[in-house]
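All protein chains but one are shown in place.
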Amino acid sequence: MNATSQPTLAVSVRDVVRHFGRFAALRGITADFAPGKLYVLLGENGAGKSTLLRIIAGLLAPTRGSVRVLGASNIREVATRFGYMGHAPLLYDEMSAMENLEYFAALYGICSRERCAEAIRTVGLDPALERRVGQYSQGMRQRISLARAIVHSPELLFLDEPFSNVDLRSARQMTTLLAGMRDRGRTIFVVTHQAALMEPVADECVVLDAGRLVAREKGIPARLLTPYPAQERAPVPADAEARR
Amino acid sequence: MKPLFNILIVCTALLVGYGFCQAMFIAPTEATMGDVQRIFYYHLPSAWVAFLLFFVNFLASCWYLIRRGKGADALALAAAEVGVVYCSIVLITGPIWARPIWGIWWTWDARLTSTLVLWLIYVSYLVLRHYAIGGQVPVLAAALGIFGFVDVPIVYMAIRWFRTQHPQPVIAGGEGSGLDHRMWVAVLWNLLAFSMLALVYVIVRYRQALEVQEIEEAHAHAALDLEEAQ
Partner (left out) sequence: MTPAPGVWTITRRSLAKDLRLEWRSKDAINSMLFFALLVVVIFSFGFDPTAEESRRIAGGLLWVAILFATVVALNQTWTRELRNQVLDAYRLSPAPPQALFLAKSLGNFLFVAILEVLMVPLFVVFYNLRSVGPVWQLLVVAVLATWALVVNGTFFAALSIRTRSREIMLPLILFPISIPALLAMVDATTSILTGESSPVFWIRLLTVYDLVFTTVCLILFEPVLNAE
């Protein structure tokens, strides 16, 4: 593959295997991801989605296999060009939003307060808010976490369960934001259980099951939209039956 | 490999036997301390072998951090464990020797004290290996192994100076305190015998550590294959 004749792949995964002791979390994942798209990683709990994302982002080393991000085999070389939002907020509870952003932006060599304020405004919050992040609602905290991930204007973004415990309004705002970023040429990976939320904006979905890549399709097909299988309705209590 | 190893074991057994003869019968009886002094032929070689093994641990730890090879980690573990055993021998034979001669169990002599610190450092290394969780135990252990060995010369310098400031009875020998030529011969034979014995132990422990890793990998592969078959 000649690097100059076609655009570099955003992410390239080759035969990635990851064991935790005797448990095989990923059983040989191979996939290429073109830039400029919004990919949604779907799958049951324990399918390996978060593990795969952490490996791609360089937080976890694969037991076997390799990953190339933005053409580099060592992701540290392109650290300024990607952002990551994890399960946990990756923020200091005792500082305000601006203070958090200013610190984490400094880690990327960014000293501009205006950029930090801009990132906070982009996720729909007020930069002047003095309240400590630890006192935020979950929706606000997830949004600030996203602001932290995008403050250095990365071209590649990894989001792990960005909508967990987030109210619908915040979630929809974030989705619109992500779609806007994708439209401006960013590549975005989202791990989520809430396929329905991503359906309007997803370019491709990638389905993992028990550590294997089982499906890869355009958009999100209808059969993947219901988060829970149809037969799992709440059991009717015995005395309610008797009362009828 | 097996026949070579068997030859090694036989040679080692013979050497240990000969070393015993040297120590117990051939070497002359020491003038002031009598036959109790013969424990010296186990005390000093054990100290040197322990030091050598900790050096091997240091090299294996460095190699592991550079290349992340499983063999390096297994060797580091084996060398540390056998080294701690030899260190323990030094710490046990020291008091056994000191008690009849000076009437006290522990004399805070420079070598004994340094060996005690060495023992503490490498026992803490083994404790870390036991208590660390996750797949990166070898990295953490390698880091501590390097710290430990880098500390060794500083330990020796510090304790030596401390002893010159605050002198105590010295457990004789090794510092050029005028050993008879035949005693040196006995020391060297036992040094060779103990080194070979340490080599045998390290090889056995190294192979065992590698096998444990291989078993874990086999389990993990089996988990992969099971899914394939379904």
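As written, the chains take the letters A and B, and residue 1 is the first residue of each chain.
We adopt the following convention: a contact is a pair of C-beta atoms (placed from the backbone, for glycine too) under 8 Å apart; a residue touches a chain by one contact, two chains touch by 3 or more.
Remember, it's a predicted structure, so these values are computed and weren't measured experimentally.
Enquirer: Looking at the whole complex, which of A:Thr63, A:Thr80 or A:Thr122 touches the chain that is not displayed?
Expert: A:Thr80
Enquirer: Which is it among A:Asp15, A:Glu44 or A:Glu94 that touches the chain not included here?
Expert: Per the contact definition at the top, the residue touching the missing chain is A:Glu94.
Enquirer: Touching the hidden chain in the complete assembly: which of B:Val155, B:Met183, B:Ala198 or B:Ala220 does that?
Expert: Touching the chain that is not displayed is residue B:Val155.
Enquirer: Of the residues B:Ala23, B:Leu77, B:Ala98 or B:Ile121, I need the one that contacts the missing chain.
Expert: Selected residue, touching the omitted chain: B:Ile121.
Enquirer: Can you list, in ascending order, the subunit B residues touching the missing chain?
Expert: Considering the whole complex, subunit B reaches the absent chain at 65, 117, 120-121, 123-125, 127-128, 131-134, 136, 139-140, 143-144, 146-148, 150-151, 154-155, 157-159, 161-162, 165.
Enquirer: What residue numbers in subunit A mark contact with the hidden partner chain?
Expert: Residues in contact with the chain left out: 57-61, 76, 79-84, 86-95, 99, 103-104, 106-110, 148, 152.
The rule is short, and it goes like this: only the chains that are shown with their structure count from here on.
Enquirer: Measuring centre to centre with CA averages, how many angstrom lie between subunit A and subunit B?
Expert: Whole-Å distance between the two chain centres: 50.
Enquirer: Tell me, which parts of subunit A touch subunit B in their complex?
Expert: 17, 19-24, 27-28, 63, 210-212
Enquirer: Quick one: in the complex, what on subunit B touches subunit A?
Expert: 135, 216, 219-220, 223-224, 227
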